[in-house]
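Removed from the display is one protein chain of the complex; every other protein chain stays in position.
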Amino acid sequence: MKGNVVLVSNLEADAQRRATRRSWLLSAPALLVLFFAASGPLLIVLVYSFLTSGEYGGIVWKFSTEAWFNVVFIRDIFDDSLGLADAHLRILWRSTKLSFITTAATLAIGFPTAYFIATRPRKSRNIWLFLVTIPFWTNLLIRTFAILEVIRNKGLVNMLLLKMGIIDSPIQMIFTDFAILVGMTYVYLPLMVLPLYASMERLDFNLVEAAYDLYATRAKVLWRVIIPLVKPGIVAGSILVFIPSLGAFVIPRVLGGGKKMMLGNLIELQFGAGRNWPLGAALSITLLSIVMIALLFYVRNMQNDTDGPR
Amino acid sequence: MTTTVIKKKPFSLKRQPGFGFIAIACFVMLYAPIFILIVFSFNIGENIAVWEGFSLQWYESAWNNEAVKDASVRSLVLALQASLYATILATMAALGTTRTRPFKGLTFIYVMINQPLMVPEIVTAVALLTLFAIIKTITGIQGMVYLVAAHTAFCIPFAYLPIRARLEGMDLMLETAAADLYATPWKTFQRVTLPLMWPGIIAGAMLAFVISLDDVVITEFVKSSGQETLPTYMLGQLRRIITPEINAISTVLVSLSISVVGVFFFIDRKFGK
Partner (left out) sequence: MRNETDRNGMAVGDVSAAINAENVTKAFGTGKDKILALNDVTVAIEENEFFTLLGPSGCGKTTLLRLIAGFDHPTIGTIKLHGKDISHLPPYQRSINTVFQSYALFPHMTVAQNISFGLEMLGKPKSDIKETVAEMLALVKMDELRNRRTDQISGGQQQRVALARALAPKPEVLLLDEPLAALDYKLRKEMQIELKRLQHETGITFIFVTHDQEEALTMSDRIAVMEAGRILQVGTPRQIYNHPEERFVADFIGSTNFLSAEVVSISEGDAKLKLSSGKVVSVKLPSGMVPEKEVTAVVRPEYAYLHTETEKNGDLSGKLENIVYFGTDTHYHIRLPDQTLFVTRRQNQREDAETFAVGLNVDIAFKPNSIQILRD
């Protein structure tokens, strides 16, 4: 009997092992491609951040922490004194600030929008979703250009206001922080609406009904019932907006001109005219780290939610 | 003195004050800039706010522009290749990671596959730039292969998601039934799993196609001189203002996006559960 047990139990374990091997084999090609053209190179960037900058760009294989140092500090070339790298810090600050404000703005606009779609009759919901999805799949560049056309000095808003006589000379909106903000909010809005909608679609309105039955006002229902229930959507949407905002490159380039740089532009500079690859690498790793922290926060939040009542 | 009867709206469970207004305003705001762009691509004049008459001249000049043609062709070829490879790889990966018993390393695979979605594009672009620089110096290989590889990589997660969703929604019993009816695992895949997966695969391929077509940042960094795609060309043309030619190109691309999304929704409605 004992021999029998071992034999047949192995049958199961074997089947499982075969299934796992099959899974790895099927996933392997995708994983290889991703490793070489997506994940692996990140390691190279990390290594580069610890090397020395080459004369005409590129790197020299000599260990140095100069790049990391230069992220935050600057060494005066004349008297060797230490100072804060103002430009860098200003850019870091702008990036963080604008990303947060963008997230808040998209949340403020996106929440009612997602709610609106989720409360439409089932048949028409698809059409609304379709309308929200189209901008999402339109080229980032095109959408940025569209905003440019609207807010520049000879753009739509200014020309309209001038024509209507409300202003005398065009309002300078372009090439300001405001322009970048408008651009990012506009471009990343669908990224907030879609996850919010996904959460709201699952909302059990019986709970809302129960709240009203228990004397809650509309505002209270919103604050104490609806918002807590769609928290996963809020968090997901916020992350989906915050991360690309932080790493934005095209939008600040187009709408901020060369003057208002964000972290993405600063990084690009190091690989272009700035000729400081290690610094660019260090800045990239910094950006990546901030993103990882935000993601960790998201994952932690999701796990907490699955423990609590849904 | 007349007494007026104030007609109050009947209580609506789902209504929140002001939400409808903001939502509609949001939609208007989303579409207005694009709409302006499209409308003025047909404008005779260059000035955005002055309508001078209907004309297709910008479309003509874009059509005759060698650089535009070159970039368009390259974009299309690149997108077709990337979406093809990405879809095949993503299909295999989806088959390997869906509906299996959780095994060690499954989370790792998920993270790897979704990693392009989590890392800011600029960082990936920089990373690829450095890697390909090294490879180029060592092997001396030039050409489109780097762009194709890069695009395939970041298209994989976009193809993967709809395929996986479709696979997860499939009744597990169907494959069991097929085996019960004498179908070997390969035959089951051929006659049951694959046919039912098709809508997901097509959706994934279309998504990958659009994503590749749209890419600016990574392409900008990875390309060598002369390898312009449509988005990088448009970015390069930007000199404080946008030429109406760019408007025209944009309009064409927007119509492409709308068609793709339209087909996507159509497939979802027809074959979704």
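Each chain carries a letter (A and B) given by its place in the written order, and its residues are counted from 1.
Operating definition for what follows: contacts are C-beta pairs under 8 Å (C-beta built on N, C-alpha and C of every residue); 3 or more make two chains touch, one makes a residue touch a chain.
This one's a predicted model, so the numbers in the text were calculated from it and none came from an experiment.
J.: One chain isn't shown here. Among B:Ala183, B:Leu238, B:Val252 or B:Ile267, which residue touches it?
T.: For the chain that is not drawn, the touching residue is B:Ala183.
J.: Considering the whole complex, which of B:Cys155, B:Val192, B:Leu207 or B:Leu235 touches the chain not shown?
T.: Touches the omitted chain: B:Val192.
J.: Given that one chain is not shown, which residue among B:Ala32, B:Val111 or B:Leu174 touches it?
T.: Spelled out, the listed residue whose C-beta touches the missing chain is B:Leu174.
J.: Using the document's contact rule, name the residues of chain B that touch the chain not shown here.
T.: 171, 173-174, 176-184, 187, 191-192, 195-196
We take it that only the chains that are shown with their structure count from here on.
J.: I'd like the Å distance between the centres of chain A and chain B, where a centre is the mean of that chain's Cα atoms.
T.: 16
J.: Touching residues of chain B toward chain A in the complex: what are they?
T.: Within the complex, chain B touches chain A at residues 13-20, 22-24, 26-27, 29-34, 36-37, 40, 47-50, 85, 89-90, 92-93, 95-97, 100-101, 103, 105-106, 109, 112-113, 115-116, 118-124, 126-131, 133-134, 149-150, 152-154, 156, 160, 210, 213-214, 216-217, 221, 231, 234-235, 238, 240-242, 246-247, 250, 253-254, 257-258, 260-262, 265, 269.
J.: Quick check on the complex: what are the chain A residues that touch chain B?
T.: Touching chain B from chain A are residues 16, 19-20, 22-27, 29-31, 33-42, 44-45, 48, 58, 109-110, 112-113, 115-117, 119, 126, 129-135, 137-143, 145-150, 152, 154-156, 159-160, 163, 186, 189-190, 205, 208-209, 212, 218, 222, 243-244, 246-247, 249-250, 253-254, 257, 263-264, 267-268, 271, 277, 280-281, 284, 287-288, 291, 295.
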